[in-house]
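Only one protein chain is missing; all other protein chains are in place.
Coming up: chain A.
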């Protein structure tokens, strides 16, 4: 089967001050990768003006681009408008759903969305007590349920989960443990493990580390720009002659 070259990055945090910079770094990406996945925190404040910069920087590439939003992209309550303008620019935006990207006859399935926090098994928040606490935990639970369904429904040769928040602690190493519950949730990993996937891409943890694995054995990669320090990283699925 043909090999898939997956370029991935997150936390590009674009704004007017960085217009044109990121685009320069991804020119020629089609020679290195078949698809680009962008794991949220596309902007700094989630304004429509910043969303337009993101659309300009990521549109018109010769390879398909699939993105999710991050918490920063929600900050100004214009998350839906940002999704719309990215979609108008030809970018596939996943908002708790899946998509199939055909690459040279191979069907690459990508499912996911922003994700959310809550913490990790043994040290996590639970749906108990004040309504605010319950709402926090339920938000993650609902998201995980939608991802599980999206993964199940994907008719693809390979499956990747694309998220902003982390599914595991491994890739948070370097972050203060006190804030782990705000960086991810084990429920995201549980959803992926239940349905199976080849790779789990996330961002958000700027001070974390790149590599980890879910309890079920799915490889996890934190591709936050300050972690990978490159315009993107390329992961090859299937075969060794990338």
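The criterion applied here is as follows: a residue touches a chain if its C-beta (ideal position, glycine included) is under 8 Å from a C-beta of that chain, and two chains touch if they have at least 3 such contacts; residues count from 1.
Please note the rule applied: contacts and distances are computed from a predicted model.
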{"item": "Missing subunit (named according to UniProt) among the choices \"Anti-sigma factor\", \"L-lactate dehydrogenase complex protein LldE\", \"BON domain-containing protein\" or \"Ubiquinol-cytochrome c reductase iron-sulfur subunit\"", "value": "\"BON domain-containing protein\""}
{"item": "Absent-chain contact - pick from A:20, A:60, A:196 or A:226", "value": "A:226"}
{"item": "Chain A, residues in touch with the chain not shown (by the definition above)", "value": "5, 7, 13, 17-18, 21-22, 25, 29, 32, 44-45, 72, 75, 198-199, 206-207, 219, 225-226, 229-237, 240, 242"}
